[in-house]
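A selection of the complex's chains, in situ.
As written, the chain order gives the labels A, B and C, with residue 1 at the start of each chain.
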Amino acid sequence: MASETRGPQGFERVIEAAPAKVAEFAETKTPVQKLQYALHQTPALVPLIVLVASIIGFGLLLGHKFFSAYALTLILQQVAITGIVGAAQTLVVMTAGIELSVGAITVLSSVIMGQFTFRYGIPAPISVLCGLGVGTFIGFLNGTMVARMKLPPFIVTLGMWQIVLAANFIYSANETIRAQDIEEKAPILQFFGETIRIGGAVLNFGAILMIAIVAVLAYVLRHTAFGRHVYAVGDDPDAAELAGVKVKSILISVYTISGLICGLAGWALIGRLGSVSPTSAQLENINSITAVVIGGISLFGGRGSILGMMFGALIVGVFTLGLRMYGTDPQWTFLLIGSLIIAAVAVDQWIRKAAA
Amino acid sequence: GGAFAETGACLITKTDTNPFFVKMKEGAQAEAEKLGITLKSYAGKVDGDNEAQVAAIETCIADGAKGILITPSDTKAIVPTVQKAREAGILVIALDTPLDPMDAADMTFATDNFSAGLLIGQWAKANLGDAAANAKIAMLDLAVSQPTVDVLRDQGFLQGFGIDLGDANKWGDETDARIVGHDVTAGNEEGGRKAMENLLAKDPDINVVYTINEPAAAGAYEALKAVGKDQGTLIVSVDGGCPGVKNVEGGVIGATSQQYPMLMASKGIEAIAAFAKDGTKPAATEGKTFFDTGVQLITDKPVEGVPSIDSKAGLGICWG
Amino acid sequence: MDQKGGGVMDPILTARGLTKRYGKVTALDHCDFELYPGEILAVIGDNGAGKSTLIKALSGAVIPDEGEIRLEGQPINFASPLDARAKGIETVYQTLAMSPALSIADNMFMGRELRRPGMMGKLFRMLDRPQMERIAREKLSELGLMTIQDINQAVESLSGGQRQGVAVARAAAFGSKVIILDEPTAALGVKESRRVLELILDVKARGIPIILISHNMPHVFEVADRIHIHRLGRRLCVIDPKQYTMSDAVAFMTGAKLPEGAEAA
């Protein structure tokens, strides 16, 4: 059996002579191509461009009023809660999940901070910790159901949304705690409402908190193993599992951290409102998802950057304030924001395509 | 349930997240317990959620209730369903918001939301005196869907302030230059703050703020405070809830129109009890087509020609 | 048939009576298995015979319904591939198990990333990217996959063969006790396949035993010390490639001929 000799078959031997480099192609690098490459490598660049363009646009339309330090920092203040909740949302979306209960967790946490302090007389700092703890725990529950029971995130958090919101109303008896009472007895609850003024610019601690959370998560996602694992889980959980990622514990951590961030958002919410109001933050799930998507993060997971989310939130903020300053009727504003959402994503898609 | 026929009643509110309706429910619950009536409560998920109210009425019919108390979300759209309930022999009473037409219900126990708005409008005008002619007004409304309370209070306020209403069935079509703009608040602190910020960015000289309710007013105040305009800006509101009255006391709100939801509810339950006993139906207030539970202006800065009580008195009776 | 490729040594990895059912299908049917230290064991069999399921059971990716697995004589219960990896068992799955959107370097170091030395690594847990990229490039060059233009390229932009190369390089770089390769050359070109075979021999020379699933008979007969023939969800027999021809092996695995003697497992 001549054909059954062991060792390389005849035709396999000639490759020794082959050049080491095989399929390499000519590479040209025009400036346009460099830009395209940059857009590819830095997914947050596209929403940043849209953001800058819309600021310039409204600046031209509305003049110095809009282009003032005051108006621009006002936008930061207005998007702070959405931006913080959006950070929580981003983590979950990265894993190809979705978090519909973020708003509910946020408001329940703030209610707990307030009620614990005022109803039970617990020292405010401890109440804050309790509020953060409850947020974290709800996130943990979500994560457990998603990771261990393998229930779809949409449905887990849809159910949790209703549960937490109802619990919030039942527990708070829909009672608002007044800003004046808080100011007097537990000012620490309003900590994130403090502001720093630099000229006309008014930066509040809530906005700083948003920027800090985004910065930390951007670092974690990009530069730590945990971050890489989050991307891998979102990309293809089966592959990630086989490649040695602890998919379940990553998922649970992600939902848990996102619960904690929502708790922080609840705290910042008290700063923003002055008071503790159980009807707040109800639309933050939709707002945060909008920010995430305008920010270029794929709802299918594994792609995008958290900076994009922040720019996404700011884009909506710029448009809302810009349109209101322009004097657009609220109903029309609502309509235009709807169009903006679609347009922003269309532009994003278009730039990416042009860059592909 | 008991062995003999017990009297069942339903309370259907627009939502059960608004403190106003929470109080209304408390009032109804307390009265029902007193009179030995079984009360079941229903609510829409958001203001304007008509279908949930339709489904609630259907459930009450299936459940064999004797009477229904309802604060209609859509005053016209709910009418055919109310009709069905009445055909089934159920007493239907509208609370807080009349049906359209008003006689679609057996009786209405309500405040007049338009006059609630009117009172604060008149007060604001009188308070400003001559400056009213150059006032800069921010209108903080409820929602883009413009439910009836939203329109009635807004237009009542403008009427009271002496501004031409245009179409009285909607807000936003007025042309008076004193109005800086309208924005929506969802009736809570969050919306109130953001709407206020938006309008301030449009015109920082705003000195009169109308708000749909007291939570929105509290939010607006925070926005004003943030830019150091908390002194010297008039905020007016509607509702007269205890936190709201405290805010009048604390100078956050200049004046508010107080309503009595607990009174509406307890009156409603009484009427159902009477109806169940011998079929008597409640009667209207003298000279009106409905039972007016009244509205009073609460302010610590009373003005000539507009009757009011002070915050102390208001706190004693907040929400009836 | 010679069962003990490794002479008198004890097997490093054994399985007894492994069974795995998927609904109506029994993918593994009381299957036995042995791997000896330092050997290359080929596993061959028809499509759907249950080879991939077997190695998934051995590497923790599938939890068998019945049966026992021992590593160096100790019974083990892998709950996940991570457990197996922790014990030094490294696997290239047929599906490759890559995260398409991540870079080649990210994929190679998935689950065992290197951290920066010093504070940045300890406290801030910062990845040592330059180091990971350098090693990844090195490993790929060894495999003749230097032609990958950009080590930061996303895996999804690689050709099928390039992807397979990355997966093999990953396993070879990290396997310390057993390396399992499920059809590692299926999508590879002539040259790339040869490189993988050479790599397999290199690994063996390092003393690490290898399980190789392949449908390529000449390759199997070229490198294998023993051949486990899988049929209908179980081990049919184990043969010594020096004593049997490829035709024999194919005849056994397809059922054209029955193996005789005590070796039929």
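One rule holds for everything that comes next: contacts are C-beta pairs under 8 Å (C-beta built on N, C-alpha and C of every residue); 3 or more make two chains touch, one makes a residue touch a chain.
Just so it is clear, the model here is predicted, and its values are computed rather than measured.
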Chain composition of the complete assembly in this structure file: A x2, B x1, C x2
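FYI, only the chains that are shown with their structure count from here on.
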Contact graph of the chains (line, ring, star, complete, other): line
Identity of the chain that, by mean CA position, is farthest from chain C: B
Chain whose Cα centroid lies nearest the overall Cα centroid: A
Distance between chain centroids, defined by C-alpha means - chain B, chain C (Å): 72
Separation of mean Cα positions, chain C and chain A [Å, integer]: 40
Averaged-CA centre spacing for the pair chain B and chain A, given as whole angstrom: 37
Sequence positions of chain B contacting 2 or more other chains: none
For chain C, residues contacting two or more additional chains: none
In the complex, chain C residues that touch chain A: 61, 80-82, 85, 91, 93, 95-102, 106-107, 110-113, 115, 124-127, 144, 146-147, 149, 190-191, 193-194, 197, 218, 221-222, 241, 245-247
Chain B-facing residues of chain A, complex: 65-66, 70-71, 74, 77-78, 169, 173-176, 178-180, 193, 195, 202, 204, 269, 272-275, 277-282, 320-321, 324-325, 327, 329-331, 334
Residue ranges of chain B touching chain A (in the complex, touch as defined): 16-19, 22, 141, 144, 172, 181-184, 186-190, 193-194, 197-199, 201-202, 215, 218-219, 221-222, 225-227, 243, 246-247, 250, 252
